[in-house]
Structure formats: C-alpha cells, structure tokens
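Structure record follows, encoded as structure tokens.
Every protein chain but one is kept in place in this view of the complex.
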Amino acid sequence: MKWSEFFVTGEPLIYAADVAIVLTMVGIVFVLTYFKKWKWLWNEWLTTVDHKKIGVMYIICAVLMLFRGGVDALLMRAQLTAPNMKFLDAQHYNEIFTTHGTIMILFMAMPFIIGLMNIVVPLQIGARDVAFPYLNALSFWLFFFGALLFNISFVIGGSPDAGWTAYFPLASNEFSHGVGNNYYAVALQISGIGTLMTGINFLVTILKMRAPGMTLMRMPMFTWTILITCVLIIFAFPVLTVALALMTFDRLFDTQFFTMANGGMSMLWANLFWIWGHPEVYIVILPAFGIFSEVVSTFAGKRLFGYKAMVGSIVGIAFLSFIVWVHHFFTMGAGPAVNSAFSITTMAIAIPTGVKIFNWLFTLRKGKIRFTTAMLWSLAFIPNFVIGGVTGVMLAMAAADYQYHNSYFLIAHFHYVLIAGTVFACFAGLHYWYPKMFGHILNERLGKWTFWLFMIGFNICFFPMYFLGLMGMTRRMYTYSEGLGWTPLNVVATVGAALMGIGFIVLCYNIYYSARYGERDMTGDPWNGRTLEWATASPPVHYNFPVTPVVEDLDAYWVMKKKYGGFQVKEEDLKPIHMPSNSGRPFWMSVAFFVAGFGLVFKWFALAIVGALFIVLGLILRSFEDDDGYYIPIDEIKRMERAARKGA
Amino acid sequence: MGANGHHESFPWKHIIGFVLSLVLTFAALWVALSSGLPLKAVIVIIVVFAVIQASLQLFMFMHVNESDSGRIQTFNMAYSFFIAIVVVAGSIWVMQFVL
Amino acid sequence: MGEVAHRYDETLPLEYRTQESRLNILGFWIFLGAEVALFATLFATYLVLFQRTGSGPTASELFEVKDVLIETLLLLTSSFTCGLAIFEMRRGRLAGLLAWLLVTLLLGAGFIAFEIREFIHYVHEGATMQTSAFLSSFFVLVGTHGAHVSLGIGWMILIIIQLLQRGFTPKTARKVFIVSLYWHFLDVVWIFIFTLVYLLGMVM
C-alpha cells in the first residue's frame, strides 16, 4: 500500500481536520506534561476499576462522539439545503452519512446510556461497585479503542461508505474497494465485545448485589430498565458478533456468505443485521424510559404511577423486540404471510409503550411539578416521542410501509424516537445526575437555553422530513434536482439543524461555566430525590456507602427521609470495606485489541497476530493473578466520610 | 440448594447421563441413515433427540439448577434456547422464498 | 440479599463458598446464554446457506459417517470424564480431579486432531471456505466450535498448573467448575452440529 493511499487526501476539510487532530494531540501531551499529570491520569483514570469514574469516561467519550456525529449531520444538512449543491461530493456525502449513523448509535447513544448506568445503577441498588469491576474496566477500554479505531478511518485509509446498515453486496469487496468497511467490521466488533461484557456484568450486579430489603419489585425504575436492557444486550450482541465476523471473512478471506456468486446471499446480511439491530434500538430506548421515570417522579414529587404496569410493559417491550426485525425489510419480498406476522408483532409494541406514556402522564397528575432542566427534557419527551411513536405504528403497517420505506418519512420517524427518546434522556440524565458525578449543579439558566434551542431546532429540523418523505425524497441522496418542490422544506430543516448545533454549543459552555461558577452540592441530595443514589455524598466516596443501606420500600431514600430524616450512619456500625484493586491490564489489553484490529483492517496479518498474542498474554496473566483487593480500615472510612460531607 | 448434597460415593448421575447420550447418538444416526422414514419425520426425530441430549448435559453434568442462583441459571438457559429458536426458525421462515 | 462483601459460607461446596465465586459462576452461566445466541446465529446462517452449494460439492457428497462418529464419541466421552472430574473435586480428591481433567484434555485434543484432519481432507478435495456459501458457513460454524474447544484446552492447562501450584482453594475450585461448565457446553453445541450439520447433510 502506498502512503498516499494510507492517509486520506484530497479534501480541504480533511486537511483541516488533520491539522486540528495533530494540534489537539500536541496540546493534550503538552498540558499533561507541563502540569505533571501523567501519573495522575494513569493512576486515577486509565487503571481505575471504579464504576463512577468509568461512567464519567464513557460520558466524556459520548459527548465527543456527539460532537463528531453532529458535525457530520450539519455537513449533510448543509449539502441538502438547496438542489444541486456542490458543497460535498457524492463519495464524501456517502461516507458522512455512514459514519453519522454508526457513530450516533454505537459510539454516542450506547456509551452515554452505559455511562449513566455505570454511575447510577450500583448507587441505586446500594452496592459498593459492580459484580466484576475488572471486567467493567475492560469493557470500557474495548469500547474506547473500538471507537478510536472507527474514528481514525476518517484520516487513515478512508471511512466506510455503505451506510450504517452496510448492506451487501454494496459493502462487499466488489463494490467497496477501500478499507472503510473493514474498519466498520472490526471496530464495531471490538466495541461490541465490550458491550456484551457490560451486559453480563450489570445483569449479575443487579440480580445479586442489591442492598438488603431491595426486592425486585422495590427496584428503582431506571435499574429495572437496565436489567432488561442487559438481557437484550446479552442475547442480541452475539448476533452482531457473528454478522460482523462473517462480513470480515467475506471481505478479508473471500468467503461466500453475502457474495453475488457461488451461492452467497445478500439478504442474509440484512436478516442478521436486523435480528441484532432491532433489539439494539430498544437497548438505547429502554434506559431512556428509565431515566424519564426517575426524573418525572422526582420533579412531580410523587412515586411513579403504576409501577407494576411499568415493569410489565418494559418486559413486554423487550420480549417483542426480538420478534419484529423483519419490519426493517418488508420490501424484500418475503411474502405477505411473513410481512403480516411481523407487522402485527411490531404494532403490538405500541400497546406496552402506550401504557408507559399514560403512566408518566398520571405521575404528573396531582403532583407538584418543578420545571428544572432535567424535567423539561423529560416533559418534552412525551409529546415528541408520541409523534415518533404513532408514525412508527404507521410504518409498521406492511402494505403502507411500501410507500414510506427508505424515504424521509422513515428518517423523520426514527429521529423522533431516537432524539426525543434517547438523546433527550441522555440530556435529562446528564443534568439530573451531574451533581452526583461532579459535586456541582449544571447552571439552570444555560440549561434551559440549551433545552429550548435544541428542542425547537429538533422539531423544525425533523418535522418537515415527514412531508419530504411523502413527496418522494429518499434517504441517503446526496443531492436532488430542482423542480421537485423539495427545496423549501429542506431549507427549513437545515435551519432547525443549525439551532440544534447552537444548543449543543451552549451545553458545552455550560459544562465549562458550571465547573467554574456552578453551585456546589453539599447535601448529596440537590433535587429532593427518592432513590438511594441521593443518600450518599456528591460525588460519592469510591466505596459509595459507608454502611450498606437497608431498603424498606420502593423509593428507598424517600422512605428513609420520611421515617428517619435521612440515611443514618452510626459510627459503631462501620466495618472495614472490601474494595477491588486497580489494574492497568484492561487498558493495555484493549490497546492490543486496537493493534490487532488495525492489522486486520489493512490485512497486515503479522501485526494482527502480534496484537492477538498480547491479548492471549493478558488472559494468561489474569488467570494467574492472585489479587483479592484490599480492605479500607474503619478510621480511614470515618476520615473520608467527614471530608466528603464537608464537600472538600 | 442442590449444590450441597453431593456425597454419593459413585457417580451414578454421570454414568446414566453418559449412557443415555450414547444411546441417543446412535439412535439418531440410525434414524437418519437407515430407518427409511420420510425426511420430515427424520428431521423432527433427530432434533428432538438432540434437545433431549442437550438437556441431559445441562441437568446431569452441568447442574444448571443448583446453587442459590439456580432459578436464574435455568431461566437464562431456557430463554437463550427460545432466542435460538427465534433466530434459526425465524431466519429460515423469512428467507424460505429464496432458499 | 444480605451483606455484599466477602460472604463466606462453609456449608457450600468449595467452588461456591465465596461471594465472588458465586458471582463468577452465575456470570459464566449468563455468558453461556450469550454463547447460545452466538451459535444459534451461526446455525441459522448454515441452515439458510447449506443448500446453496454453487459449483462446489454438496453436504452429502462430502461428509463421512465414520469420521463424524469418532469425533462425536471423543467429545461425548470427554464431557463425561469432565463431569467425573467435578465429582472427584466435590469429594475432595485432588489426584482424582487431576487425573480426570487430564483424560478430558487428551480426549479433547484427540477431537481437535480428528477435526483438523477432516478439514484438511476437505481442502484436498477442493472444498475450501471460498468455494461456496455452503462451505463458508460450514467451516465457520464447525470452525468456531473447534476454536472454542482449542481455547478450552489451553484454559484447562492453565487451571491444572494452578491446581498443582496451589492445591484446592475456593478460587481454584471455582475455576475448575467454570471450565467444566464451558466444556459441557461445547458438547451441547456439538450435539447440534452433529444433528443439524452432519446428519441433516447426509440425509438431504
């Protein structure tokens, strides 16, 4: 391979990005060296097994990826503003929508959700950490290096360009010559393995590590949704693993799974992709439902209406999510019987979802609603998600879907569910749990600016797309001709996208502003919360709770406050606390995965084997490791508790 | 707590499981290659034999239902088999028109 | 639920005594659930593609009863001996445990040897992964199982070394138990490969 092929060349945008990347890296290295922070970085972050720190790192990555995916989106909107625009060429546009989709789903929505669940779930169930802290670190670093591998395709080798669904035969060697789709296959594989381990980890954590008294039906709703999400991850991600492996074999070793000759079958890819892909949608939406439940209940000042029905409906949604995948390709001609069956199962999902909507509404009824930023995001979710939901039901009707399929109607629908669902939830959760993560509150005034800009922008951007779809505009068109009547609505959509971009900038400024001037949270409970995460200090000491809390009912902390005036810790109840040791191995093993993956992408098999050997070495070392963690003595706990409550 | 009472002096459970596995394997082989049954019947019978044999492994050798997590483990395996059936049967059904 | 930290329960078998061990064993069971989904996807792929042989050989032209039967018996027996190893462990006999683990290991190695021989044989007949969709899916399904068995062999060797170094501890006992779950599970997968790949391939 020539160097000119190795580095992506030819576009001023790319060169500018190259320069920006190099400058940022130099800047980071300089700052770390100048302030002598390398050791701190290694000891406190890169080797940590603390679920709260891991969660924070997930969220930082997610916000960075939101930026990257958002820039992709703005570039696309700019190109589509007017007919026959020459802002981006076809190839560049194709790469951008591919990376936009992949990044937003897998490297933005997933890590944001996983970050929040890392921070919150052990606190909500009154645990010291997750069941497998070492594995948790490995999960994060695999995700991180998977995402890194995917992102460097932008400057090294070239981005994938076959859509985030990577349908064959378009994604085969024959039609995608470059390494772009190798990146897709390998990077998603690496981060997917991390996600699978997260699923197992949190399932065991929730099932086995709850505080005494916390029966399943006393679990906070967010924890419930994570439990069910873990089940989805555990059974859906192996399907992706296999699909990506088959893709890798087809692209690197010339096998015939999805090829056009020797019996290969491109439809099989679509089938496998969506067996994973549909549960994946629920993997990012169920936790969102959990976040909204927590926020709505807290700021309405009431317990969640119809808790049991809420639990039942998430179980129902999760069950149905595995038997609806064909609705993503009704138009492949599987026949009316198949389409009808999957049409009905898909529509059935609307029933438990409707139950949830009404329970949220009735949680508001008779409440005392405080319009905080977190609450605004959660309230805005309801009407916007309903628009996305009802259009989803329309799409589920197979015969009608033939008219919506792959059109902008579909684009509008899934952005209405994914943005109004997942993204609003991430923002709600971020504002809600921010004091718990960092000990200070995000500025409310700036938060509301972000909310209104983003929410209004979102509607202006995506609502017209329903009509563009009905006018015959299909997704993934890099341009369109004049005289189709699509221009006015496209202009409107671009304006909306710009507003969303401004909203994001305000959010970033808010993070900076609040870190400097934000109100410190001394109580640990700034929102008058209901669940156990508010019973401990903000930010919590690394062992979370000095003694394990005892749960008496749903909304455990609320009950404690009513009955005992708060979470009472008597010094004589303190016992030495067992904690896991930090380890650098998850980090360097993930580096080895990255190296192996990079080797596979470029078919440098020697490099891939070297990486693989280091992975095996890491596993062997882990097997022989005899580290049982350490105990924190009682005096140390007392000292830390005093320091934490002083807000040091 | 089934993990507790394992004090028998002879591994009867294992031997019975092993013998049954061998019987089922040879029976499946015979049904497939020498029974002369119609194809559909052959498929049904050998799949049923396979499922029985898999359950033997799970219960006789792996003690899926033992320990304080026995119910979770059993439910987990049952659900994973459900997913397996959905994936396999679903894929075949969806794509039978091109098979 | 109770205290979460290192709860130690004397009444349980060694591998279940610490809380950490109980979490690990449950976690491994859950992982096996994920493995079921993984193999199910490979089976789905194989069953969709196995009649799409292109210009290559068909299943019935390729498979031979004798080879398959030998592999099956080796793996079945190894699963049995692996069960005996756990039986010995629960009776507190380290020597018995080690002996049966070693037998299991040898049977597993025998299985792998036969499988490699089978694959080489196919390749010599011109039936490679690249020949047809049927063969791609065949090699990847059976190969993934084979890779799992090979990994299991390596893993078991590591555990035998630790048993020799450290003897019975709650940790080594738990590791033996988990590797035994893995090994039995691979036998479960093989039962379905035997049925849905080889038997079905020979009758259709």
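Odds and ends about this structure:
So that you can tell them apart, the chains are marked A, B and C in the order they are listed, and the count of residues begins at 1 in each.
Just so it is clear, a contact is a pair of C-beta atoms (placed from the backbone, for glycine too) under 8 Å apart; a residue touches a chain by one contact, two chains touch by 3 or more.
Here is the rule we go by: contacts and distances are computed from a predicted model.
One chain of this complex is left out of the view, and of "Putative ABC transporter permease protein YufP", "Na+/H+ antiporter subunit E", "Dihydroorotate dehydrogenase electron transfer subunit" or "Quinol oxidase subunit 2", the protein name its UniProt record gives is "Quinol oxidase subunit 2". Contact with the undisplayed chain is limited, among A:Leu376, A:Ile419 or A:Ala644, to A:Leu376.
Screening A:Asn182, A:Ser266 or A:Ser538 for touch with the missing chain picks out A:Ser266.
From the options A:Gly27, A:Pro212 or A:Gly333, the residue with contact to the unseen chain in the full assembly is A:Gly333.
In the complete complex, the hidden chain is touched by one of A:Val281, A:Val295, A:Ile357 or A:Ile615, namely A:Ile357. Considering the complete assembly, chain A touches the hidden chain via residues 90-91, 94, 162-163, 167, 169-170, 174-175, 260-267, 300-303, 305-309, 329, 331-333, 335-336, 339-340, 343-344, 347-348, 350-351, 354-355, 357-359, 361-362, 364-371, 376, 379-380, 382-383, 386-387, 390-391, 393-394, 397-407, 409, 452, 455-456, 459-460, 463-464, 467, 469-472, 474-480, 484-485, 488-489, 492.
Definition applied: only the chains that are shown with their structure count from here on.
We define each chain's centre as the mean of its Cα atoms; on that basis chain A and chain B are separated by 37 Å. Taking each chain's centre as the average of its CA atoms, chain A and chain C sit 34 Å apart. Annotation for chain C: residues 22, 26, 30, 33-34, 37, 41, 44-45, 48 touch two or more other chains.
Residues of chain A found to touch two or more other chains are 207-208, 235, 239, 265, 268, 271-272, 275.
Within the complex formed with chain C, the chain A residues making contact are 127-128, 131-132, 196, 199-201, 203-204, 207-214, 234-239, 241-243, 245-246, 249, 253-257, 259, 261-265, 268, 271-272, 275, 548, 577-578, 620, 623-624, 626. By the touch rule above, chain B contacts chain C in their complex via residues 1, 3-4, 6-7, 9, 11, 14, 17-18, 21-22, 25, 28-29, 32-33, 39, 42-43, 46-47, 49-50, 53-54, 57-58, 60-62, 64, 67-69, 72-73, 76-77, 79-81, 83-85, 87-88, 90-92, 95, 99. On the side of chain C, the complex with chain B involves touching residues 11-13, 16, 22, 25-26, 29-30, 32-34, 36-37, 39-41, 43-45, 47-48, 51, 65, 69, 72-73, 76-77, 79-80, 82-84, 87, 90-91, 180-181, 184-185, 187-188, 191-192, 194-196, 199-200, 202-204.
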